[in-house]
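All protein chains but one are shown in place.
Every chain is named by a letter (A, B and C) in the order it is written, and numbering of its residues begins at 1.
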Amino acid sequence: MDIIVLNRNAAEKDIRHILKKLEGKGLKATISRGTERVVVGVIGDTSKITEEEENAFRVMRGVEEVMRILKPYKLASRDFKDKGTIIKVKGKIIGGKKIPVIAGPCAVESWAMLISIAEKIKAAGASFIRGGAYKPRTSPYAFQGLGEEGLQYLAAASKKTGLPVVTEIMDPRDLETILKYTDVIQIGARNMQNFRLLLEVGKCKKPVLLKRGLSATIKEWLMAAEYVMSKGNHDVILCERGIRTFETATRNTLDLSAVPVLKQKTHLPVIVDPSHGVGKWDLVAPMAKAAVAAGADGLIIEVHTNPAEAMSDGEQSLKPDAFKKLMAELKPVAKAVGREI
Amino acid sequence: MDIIVLNRNAAEKDIRHILKKLEGKGLKATISRGTERVVVGVIGDTSKITEEEENAFRVMRGVEEVMRILKPYKLASRDFKDKGTIIKVKGKIIGGKKIPVIAGPCAVESWAMLISIAEKIKAAGASFIRGGAYKPRTSPYAFQGLGEEGLQYLAAASKKTGLPVVTEIMDPRDLETILKYTDVIQIGARNMQNFRLLLEVGKCKKPVLLKRGLSATIKEWLMAAEYVMSKGNHDVILCERGIRTFETATRNTLDLSAVPVLKQKTHLPVIVDPSHGVGKWDLVAPMAKAAVAAGADGLIIEVHTNPAEAMSDGEQSLKPDAFKKLMAELKPVAKAVGREI
Amino acid sequence: MDIIVLNRNAAEKDIRHILKKLEGKGLKATISRGTERVVVGVIGDTSKITEEEENAFRVMRGVEEVMRILKPYKLASRDFKDKGTIIKVKGKIIGGKKIPVIAGPCAVESWAMLISIAEKIKAAGASFIRGGAYKPRTSPYAFQGLGEEGLQYLAAASKKTGLPVVTEIMDPRDLETILKYTDVIQIGARNMQNFRLLLEVGKCKKPVLLKRGLSATIKEWLMAAEYVMSKGNHDVILCERGIRTFETATRNTLDLSAVPVLKQKTHLPVIVDPSHGVGKWDLVAPMAKAAVAAGADGLIIEVHTNPAEAMSDGEQSLKPDAFKKLMAELKPVAKAVGREI
Partner (left out) sequence: MDIIVLNRNAAEKDIRHILKKLEGKGLKATISRGTERVVVGVIGDTSKITEEEENAFRVMRGVEEVMRILKPYKLASRDFKDKGTIIKVKGKIIGGKKIPVIAGPCAVESWAMLISIAEKIKAAGASFIRGGAYKPRTSPYAFQGLGEEGLQYLAAASKKTGLPVVTEIMDPRDLETILKYTDVIQIGARNMQNFRLLLEVGKCKKPVLLKRGLSATIKEWLMAAEYVMSKGNHDVILCERGIRTFETATRNTLDLSAVPVLKQKTHLPVIVDPSHGVGKWDLVAPMAKAAVAAGADGLIIEVHTNPAEAMSDGEQSLKPDAFKKLMAELKPVAKAVGREI
């Protein structure tokens, strides 16, 4: 349902023009005449009105504002599906009572490093292993990832530990390769509106972990999920990882209120990445606990055996011991809010 | 006129409750029933509905959203007064074809410094002298201004040059003193929502230069102007001075689009402070020109004879020679957009 | 300690000039010559260098950047006082193991309403009662508070329940009156940089609850605390209440990472206001739990017996029953992070 607000200079002719256009689309209208504005309420199924058609009304003579009441996303909405989506990956569950933790290094650097981390996070209670083989780096001169070799290490580490793999895709041309090795496909923050990539992963059968863009609104984020879902893949996991604000004390501002907001708006599971959210290892533990208390369905945490030598994001990585300690500390917090970890 | 959107779970009882509440306030309603939402359009003079009453509707059962169409400001609105406000101060005009330039040091530091600057900006074509006697400084350990002594210097410089004075007020307790010396009262960005101070200057007979708050929306800024105007003082000059964003290459982000937006929404004159907007002296000239091209009714520019020794904001001050050069360069830009300088 | 970076065009003469200026201030320097830049490291007690003097270096010939290593706040810093500050108010403690909850209506509206809320929050376990007698409202036409009458109600409710009072000051001229009735003086977000007000409350003997400004950095916030402390009042409680971002799904973005960041930087207690942070009552509970999990030393929560009729901020107020339920749910979360509530 759309609402069209006319300005005080709108003529009767303008109103009639609008009503006629609405009729042409099979819609009816009610008119509310205030002392200074006229408001047209549209009646009927306006969900078929495209963004283009809506914009057309926006520039008609006499129109001051056009408001859309219906959310622009459908498949991702709680209106469409009331019950929370539960995603199963090789025996692990995302969206259930138990809160899975995805852990691992930012980038896969070597087999020795990866397997060492994999075994330690497994022992500490992680449910998934993460690691980047293709890395989006701000500088073209920085380490860009090991590519397929990195994927092979991930798959091998997964085989050895039983932890399913989460890894990032940056380019639709890599999809076929990545699908051979990963269990969950991650879309990074910088690609949240890489629409072509979204459509491609939407055609896959594997779950998609969709990170929030650096300055994406919750609505845009859900529209990105809708892109994936529109192609048939309904297994989308939303991941809050901090938004860009004026504050420089942290790398980003972790928007934990996005968790309960999303729980109202969508049936998709919502997880939190405190490592990227704050960007400093000694702030990760309190924010991980806060995320669980806020209702997160999962966590994604960077762990590295030797942060000082990490090829990417060492600053925000926990050492295995700190991760183990955090996992223990998270248990009572999860229990306090009726969950398990 | 307000619009009330009910969610899909709203019962007929909820709708009746809302209609009854509206009736109680002398208002009528039209109801538009869509497939997923019900929209109530309110008919009548809703401008009397207070923010509190509006919020009350917001928490009624079944209500998803309440939208206000009418702007919350009245006296400041173009709807209220179509013709642009022209403010006259000792023979100088703000809001006319000619673009006045307000220049001077950030803080008044000494008589010798002030009179030297005053004479130079006058020679270069400035219309007003500015200078702070009470300075809002981030640090309690920084120079806080000369107080009344600074005001005396300003008044003396004004007497000698004929340039009216613009100076800032920070505390309602200083109003009486400041009024003895100044021609225009400035409200700084940090005090844009110091509502008590706004009400006090609203009772004065002298024009108020109201800077935009660091993160104030244009609507909030106009509401601040409304505070002043609600007490009878309609001579408010709006001053864009940059907003806070994530960008750190400039001190603030100068929002020049605020100029044409305000020209549509309000009849009040709009001036621009490129010095605070960018915070670096070598960016002031291009942004001053851009402000004039965007339609600004005036400029406020920091000038200092010796920026390297300035007690405040030396980094963004022009030397008198650079100011003179800028004044010359601004003339053809003003002419190009049908103005004079 | 400051670092001065010279650009590649800096001449030996420029470097000598800088060294001489440093010497004049009793400081020494080391010079690091890179292939493209020269870096001057200043040796000695640079804490005495004022902002003005620092800026003077900034505009010297050849200088590209001046960086200050020392934090601009001193009294508020953990470097100054390592142990966390504990504030005692009529037997209640802020900054200890137990997490006090400050609850009450946004604005004091009537005696009947206030005492009803006071008794209910007391029964639910609140430690302080809050309520505004002077209200900073965006609109001059909105309810501005009951003034001294409201303060009298607060004091009476406090006497009856034993809950100390927290109330906001907006104007230095109200200080004397407010001090007669309140136990803790609140500085609201819009006044965080009302420097005159900060200096005035700095001269008081009562604790100051200092809310973070809408777009204040953590550094600016600590500088505001420093303003208060510089006048002798070291009992400052910092209150995170959400910052302004592009996201519109919530009223503000509650920056919970500010809690652990502040715990590192300052010894002052840090509390969280989830009600203003999110602006919607049904998001308050998850964010209150998250705040406790993140390490907050206290909470401030809006409670109203009849939100639909509240004169201010009804949208974000909990009803007493919801507050009671939240208090019960917070207990295990507090315990999970080694605290009590």
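What we mean here is this: contacts are C-beta pairs under 8 Å (C-beta built on N, C-alpha and C of every residue); 3 or more make two chains touch, one makes a residue touch a chain.
Since we're looking at a predicted model, the values are computed, not measured.
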item	value
Candidate in contact with the missing chain, chosen from B:K135, B:K289, B:H304 or B:K324	B:K289
Residue, one of A:E23, A:E149 or A:E309, that touches the chain absent here	A:E309
Sites on subunit A contacted by the missing partner chain, in the whole complex	50-52, 55-56, 58-60, 72, 136-143, 170-173, 190-191, 193-196, 198-199, 214-215, 220, 223, 226-227, 230, 244, 281, 307-315
Residues of subunit B (touch criterion as defined above) contacting the omitted chain	215, 217-219, 243, 245-250, 253-261, 264, 277-278, 282-283, 286-287, 289-295, 329, 332-333, 335-337
Contact set of subunit C toward the excluded chain (per top definition)	1, 3, 5, 8, 29-37, 39, 41-47, 65, 67, 69-70, 79, 244-246, 248
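Basically, only the chains that are shown with their structure count from here on.
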item	value
Chain whose Cα centroid lies nearest the overall Cα centroid	C
Gap in Å, rounded to a whole number, between the CA centres of subunit C and subunit A	31
Inter-chain centre distance, subunit A versus subunit B - centres from mean C-alpha coordinates, in Å	38
CA centroid of subunit B to CA centroid of subunit C, Å	26
Subunit B, residues touching no fewer than two other chains	244
